[in-house]
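Note that this complex is displayed minus one protein chain, with the remaining chains in position.
The block that comes next holds chain A.
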Amino acid sequence: MSLHDMNPTVKFLTLTFVMFGLALFYNPWTQLVIVVGTVLIQWMATNVSWKRWLLFLIPFLITALGTFWTTLVFGKDLGGETLVTILSQEVTIEERDVAIALSLRVLAFTVLSLLFMLTTDSKRFVMSLMQQAKLSPTIAYSALVGFRFIPLLKRELQQLQYAHRLRGVPLDTRWERLRHVPKLLLPLLAGSIRRAERVAFSMEARGFTGGKRTIYDRVEVKSSDFIWSGVFFALFGFAIWAGI
């Protein structure tokens, strides 16, 4: 019963609910339990590559630390007993707790989002949204085409940069490439529009009208999906209890 098999729409709704719920609680213990619990679930029920997970985590870790620091030093003066003095700012126990809670909340949101992202196949998610959440097939299949366009877009970008470099545009450093981006947008957009039109014609020529069609590859809602939802809600309940 791997988390990878959980119905993507149910998973999405469950995790979104937990995240919105978390926003209502300030207690650091609540956030901490969610962070630890989510990581435990990821460890036990998924085969996510921890290296990838850590790489994705880095920017959010920095954000969390930044939140901690700024709340601690520049946060609203909450009064109370002084704990330490940093940069001539007096930090009280209350202020420290708020800082920890806020940064842990950033982390909790991050690990939940990463859990969803790394255990959900984008194609299956779109298919499931179409079948369970009544997303219109026109939008769903456009999204799928969009995924396929990303490598094409990348290839075209490389061709453009190569051609422009040959014309003497300096494009060797990151900064030079960044400065040249506005000049690349129009040709890239023009190319994309042309491609999009062709794909649209091709889809229509194959009978895709956005209307009635059969669905072969069913993404089912299984009873195990609700067990998983239960697990997350139980974790959330436990986290609230831990915070009281």
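The criterion applied here is as follows: a residue touches a chain if its C-beta (ideal position, glycine included) is under 8 Å from a C-beta of that chain, and two chains touch if they have at least 3 such contacts; residues count from 1.
The criterion applied here is as follows: contacts and distances are computed from a predicted model.
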Among "Tryptophan synthase alpha chain", "3-isopropylmalate dehydratase small subunit", "Aspartyl/glutamyl-tRNA(Asn/Gln) amidotransferase subunit B" or "ABC transporter ATP-binding protein", find the name that the UniProt record gives to the complex chain excluded from display. "ABC transporter ATP-binding protein"
Cross-chain touch to the chain not pictured, restricted to A:M117, A:L144, A:V221 or A:A242, is A:L144
Residues of chain A (touch criterion as defined above) contacting the omitted chain: 123, 141, 144-145, 148, 151-152, 159-160, 162-164, 166-169, 180, 183-184, 186-187, 190, 195, 198-209, 211-217
